[in-house]
Each structure stands twice: as C-alpha cells, then as structure tokens.
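For this depiction, one protein chain was excluded, whereas all remaining protein chains were kept in their positions.
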Amino acid sequence: MQLAGCNTGVKDRNRVGTYNQFAGRSVERLAALSDGVFAVAMTLLVLDLKVPAADAVQGEHDLWQALVVLAPRLLIYFMSFMTLGIFWIGQQTQLNHLARSDRDLSWIHLAFLCAITLTPFSTSLMAEFIVFRVALVAYWLNVLVLGIIMYAAWRCSVRHGLLRPELTAALVAAMERRIVLAQMLYGFGALLCVFSPYWSIGFIIACQLNYVIAPRILGLDRL
Amino acid sequence: MQLAGCNTGVKDRNRVGTYNQFAGRSVERLAALSDGVFAVAMTLLVLDLKVPAADAVQGEHDLWQALVVLAPRLLIYFMSFMTLGIFWIGQQTQLNHLARSDRDLSWIHLAFLCAITLTPFSTSLMAEFIVFRVALVAYWLNVLVLGIIMYAAWRCSVRHGLLRPELTAALVAAMERRIVLAQMLYGFGALLCVFSPYWSIGFIIACQLNYVIAPRILGLDRL
Amino acid sequence: MQLAGCNTGVKDRNRVGTYNQFAGRSVERLAALSDGVFAVAMTLLVLDLKVPAADAVQGEHDLWQALVVLAPRLLIYFMSFMTLGIFWIGQQTQLNHLARSDRDLSWIHLAFLCAITLTPFSTSLMAEFIVFRVALVAYWLNVLVLGIIMYAAWRCSVRHGLLRPELTAALVAAMERRIVLAQMLYGFGALLCVFSPYWSIGFIIACQLNYVIAPRILGLDRL
Partner (left out) sequence: MQLAGCNTGVKDRNRVGTYNQFAGRSVERLAALSDGVFAVAMTLLVLDLKVPAADAVQGEHDLWQALVVLAPRLLIYFMSFMTLGIFWIGQQTQLNHLARSDRDLSWIHLAFLCAITLTPFSTSLMAEFIVFRVALVAYWLNVLVLGIIMYAAWRCSVRHGLLRPELTAALVAAMERRIVLAQMLYGFGALLCVFSPYWSIGFIIACQLNYVIAPRILGLDRL
C-alpha cells in the first residue's frame, strides 16, 4: 500500500487553513462510526442464538435440552464478543493517540470496519460448522485481516505524522509489537486445527481470557 | 476477579504522560459504544413482534384477533425495554461519575454490554415459552449477571481510584445498596415462579413500574 | 403522570454537588441513545422491502414487474421515514433547549424511544395490510402515543425547571402548540379512513410533505 506518495495532492487541495478543523473533527466522527459498527456487529452476533421452535418443545425438560444444545453456540458467541472487544480496545487506543486524521487513514479504518462487519458472518459459519477446518480457517483469516489492517493503520499514522507529539518512540514500537505478537498467537491457534478445530478454539479462548482477565502468566500481558 | 493486582503493569507501560488523555477519552468512547449497543438491543427486541401472515387474515376482524394474540408479547416487550432502560440509567450514572477509565474497567463494561446483547435472546425465549419456568429462570439469570457485573464495575472504579474526587462515601455506598436491593427484588420475583411464571412477571413489572413512574410507595425509590 | 411531586427525593439524594455534572452529561447521553435508536429504527424499516425470490424471476421483465409490486411498500417506507424524521427533529429541538435533565425526564424520553422502536412494527403492519382500517388505526395510535409523550416531556422540562434560562414563554408555548396542531392533523387523517385507508395515507403524506419541503401554504408551517 503506497499511501505516503500520493498524499501531497490531498494536502495541496486542503492548504486553505480549514484543514486542521476538518481533520480534527474527522477523528471524532471516525470514532463515532466505529463505535456504531462495533455496537451493531456485537449485537448481530446474538441473532445466531435462535430461540428453539415452539412446536418441538412440549415441557420444561424439552426446553432445558434445547438450551443445552445451544451451549456450543454460546461459547462461540463469547469468543467472538471477546475478539471484537479486543479489537475495539486496540482501535480505540490508536484513535486516542491521533492528533488528527487524513483521507488515507480514514480509508484504512473504513477497511478495518469492513472486516469487522464480516465478523458476524465468519462467526456464524464457525458456529454452524464447528467440526470443519474450512470454517475455522475462514474465521482466522478474518482475524488476520483485522490484524494486518490495524498494523497498516498504525504505520500510516506514524508515516503521515498524525500522532500526538508527546508519543514516545518506545510506545509506538510497543503498539506494533503488540499486534504482531497477538497475530502470532492467533496463527498458532489456527495451526492447531491440524489436530482438531476444538484445540484451536480452546487455545484461542485461553489466550483471549489471559489477555482480558486472567493472572497474566508468562508475561503475555506485555504484548 | 482479582483485578487490582495486575494493574501495575498497565500503568507502567503508559507512564508516558499521555495516559490521562487516553483514559479521559476512553470514558467517552465507552459511553458511545454502550449507547450504540443499548440502542440496537432495544430496537432488536421489536423483531419479536412479528406481523401476522397475510394469508391468515381475511378481514378487519381477523387482523384485530391476530393483534390481540400478540398482546402478551407486547407486555414482555415493555418489560424488557424497562429492564434495559433501568440498566442504561444505572450504567450511565456510573460512567458519569468516572474521572477516567482503565483497561480493566473497560473490560468489565464490555462484559456488561455482552450480557446486554443477550437480552433480546432471553426476552425472545420468555416471550415464546411464557408458561415454562426454564425460560423465566434464563431471563432472571441474565438480569442477575447484569447486576453482578454492574456491582463489580462500581467496586473496580472505587478500588482503582477512577471516581471523581468530589464523590462522597455516602454516595458510593448508596450506589452499591441500590444494585443489591434491586437484585433482591428480581430474585424474589424469580422465586415466585414456584407458584406460576405469571406471578413472577407480574411482580417484576410492578417493581419496575414503581421504580420508573409510580408514587414510589414503601420507600422503594430510595434503593 | 404526577411527576413533579416525587422529584424532591431524587434531588435530596443527589444534593452532593456532583448533581450538575451528572445531569449535564445526561442530556448528551440521552441524545446519543436517541440518535442510535432512531438510526436503527430508520434502517430496520428497509427490511420490509424484501428482494423478490430468485426462482420467481426468469427475465428482466419479471424483475421489473416484481419491483413495481413493491412500489406501495416503498411509499409506506417514505412515509414512515418522514414520520421518524419529524419526531427526530422535534425531540432534538427539545433536548437542545434543555440546560440539564433529571431521572423523570430521562424516563419520559425512554418511553418516547420505546414508542419509536415500535414504529418499524406498525409500519410493517400497515405495509402488509394497507386495505385494512385496523392496521391504519394501529399506526395512528403509535403516532398519537409519540405525540403525547413529546408533550409530556416538554411539560416536565418546564415544570422541573430544566430549560435554558434564555427561553421565552412565547417559544415554550409555540412548542406545545406545534405538537397539538400536528396531532390534530394526524387525527383528522386517521379519521378519513372512514372513507378509505388510502385517503388517510394520502392526507398524512400531504401534510408531512407540506411540513418538510412544500411552499407551506395555509400558514401550516407556523405550527
């Protein structure tokens, strides 16, 4: 993505003094659109949890059985919600460190949101075909694309000089390391499907739980 | 949830001066994401109100009958909307009293939003199987989890020192009391399903109406 | 709705200095939640426009015919979008004139949003059963409830002293007149279904168009 080279034309066109106000608001609206897309994607995930058909349920026991059958989907649901949560916090951290945005960066974040809207689809796919590797690989590809775009967004922010001036080089590098390490763990998790998709899902959930709440063993919280 | 212990690493990593701006915006974006999730969840609830099939309706009377049949679902819909409204106001009050947020608190609120997105499912379940206790218990568990997470969020805000300094200890305690008392009422309501799910629903709606608009008898508005 | 009487307890509980910040933010979050609910409701309306089934369409002509059949639904769709737009602008005007909010007013606006989320349902109903008076009356009841709640919200804002101080009594009265007159027109439109539902829909759309873009004959733009 040769984004840096074509930037000059954009800047010339906007040289007219209002550029700063324009770009300043831009980050806010990007954040607002992102929050909207995440909110809808998070809530659409739940549409996979279909209420059991009324005519198949004759009594309390039937209903209980029908809910037990839903349990694996609920697990996938929590995993996807965690994935979305992790990427939401990651994108938020990036946006919070921007002094302003430009059109190129806006488009990279729109591509990111596009991949986010695909999450309910790839989640449904995995919930429906949990035993098939193709479904798991499709899910992992979705996560991989999200990681790559986040990395590109951060690099673009750095190269176009859009970050807040007080940001240290160490912090800039830490953000990149964080994305790369997380993607390596997701990739390793996906590889485990050579043995069984369940191993993959188990490993991914374990990593995510470690990231979110767990005692953060092994220094993984540094990534 | 041992959240306090692991916080030091996060703080160290962000010691670089930008932490305050980061955390400051964080509350706003958490609020924006929450408003989005609540808005979608509140609107998805209405998808349970299915328009009667056209071929089953031959005249005005048929349509009227079909709408009368929908009445119990409408009641459940109002009850769920009230539940969401109560939790929205509760979460809003917490967020409004935060001076800033951190990653742990963000995750607790994300867990809260996850439970909120489950509300349309548990509401559908109850609307479909209003006579079954399992459906009512599932709904109540959803509400219970919401209450527990709200309590955890408040405790975390207090322990991590994230609240606005002007907040008195009395107000902090009032917030906790409010959550516990509300959950006791929900729990008692759920217990009433030993007699009949209708008793449970009636009691819960009565409590909620009392909370929302009623003359607030019995000092219940103090909770 | 005896809202004024019970307000004292609320104020006492929040006497602790933070009340103003709390209420100040409250209007913003109420606005954010409202924008979210309106956005979802406006977009859900389009789900009524179902893409024709692929196996019923053999050629360009079939597809054209299928789209022509959708035309009445499209009309209803525009009418509902206009209705939502009118209420969005109305609610926005109210919120913009608030200096702060309180819990009672928040609940009135939540009730308003609840009625807004019912709009996709009542619109679907009318789109499906355009020849039946029951469907039209259900739609009108929805609009009537919206009007009543907006009126109650304005009265509550006035009585609880929540409006910006610079607001003149003339403007306060103008807002009330506006709601009452609009509801009288909707009511007259609904009455026309004594003749035919088509008369009702035609009259309502004519009024709304007059409100939105037309030359504003008859001084109707003063309402």
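A, B and C label the chains in the order they appear, each numbered from 1.
Going forward, a contact is a pair of C-beta atoms (placed from the backbone, for glycine too) under 8 Å apart; a residue touches a chain by one contact, two chains touch by 3 or more.
None of these values were measured; they are calculated from a predicted model.
*Asks:* For the chain that's not shown, point to the residue among C:I89, C:V131 or C:M184 touching it.
*Replies:* C:I89
*Asks:* Would you mind spotting which of A:W64, A:F132 or A:Y198 touches the chain that isn't drawn?
*Replies:* Per the contact definition at the top, the residue touching the missing chain is A:F132.
*Asks:* Spell out the interface residues on chain C facing the chain that's missing from view.
*Replies:* Missing-chain contacts on chain C: residues 31-32, 35-36, 38-40, 42-47, 49, 51-52, 54, 57, 59-60, 63-64, 67, 78, 81, 85, 88-89, 92-93, 96-97, 164, 166-168, 170-171, 174, 212-213, 215-216, 221-222.
*Asks:* For the chain that got dropped from the picture, name the residues of chain B it touches.
*Replies:* 36, 39-40
*Asks:* Which parts of chain A are in contact with the chain that was left out?
*Replies:* These residues of chain A touch the chain that is not shown: 1-3, 5-6, 9-10, 13, 16-18, 21-22, 25-26, 29, 32-33, 35-37, 39-41, 44, 103, 106-107, 110, 113-114, 117-118, 120-121, 124-125, 128-129, 132-135, 138.
In this text, only the chains that are shown with their structure count from here on.
*Asks:* Over half shared or under half: which fits the residue numbers at the contact of copies chain A and chain B, same or different?
*Replies:* different
*Asks:* Roughly how big is the turn, in degrees to the nearest 5, that lines up chain B with chain C by CA atoms?
*Replies:* Answer in degrees: 90, to the nearest 5.
*Asks:* Based only on mean CA positions, could you tell me how far chain A sits from chain C in angstrom?
*Replies:* The computed centroid separation for chain A versus chain C comes out at 35 Å.
*Asks:* Averaging over Cα atoms per chain, report the distance between chain A and chain B in Å.
*Replies:* Using C-alpha averages as centres, the distance is 25 Å.
*Asks:* Using the touch definition from the top, which residues of chain B touch two or more other chains?
*Replies:* 32, 35-36, 39-40, 44
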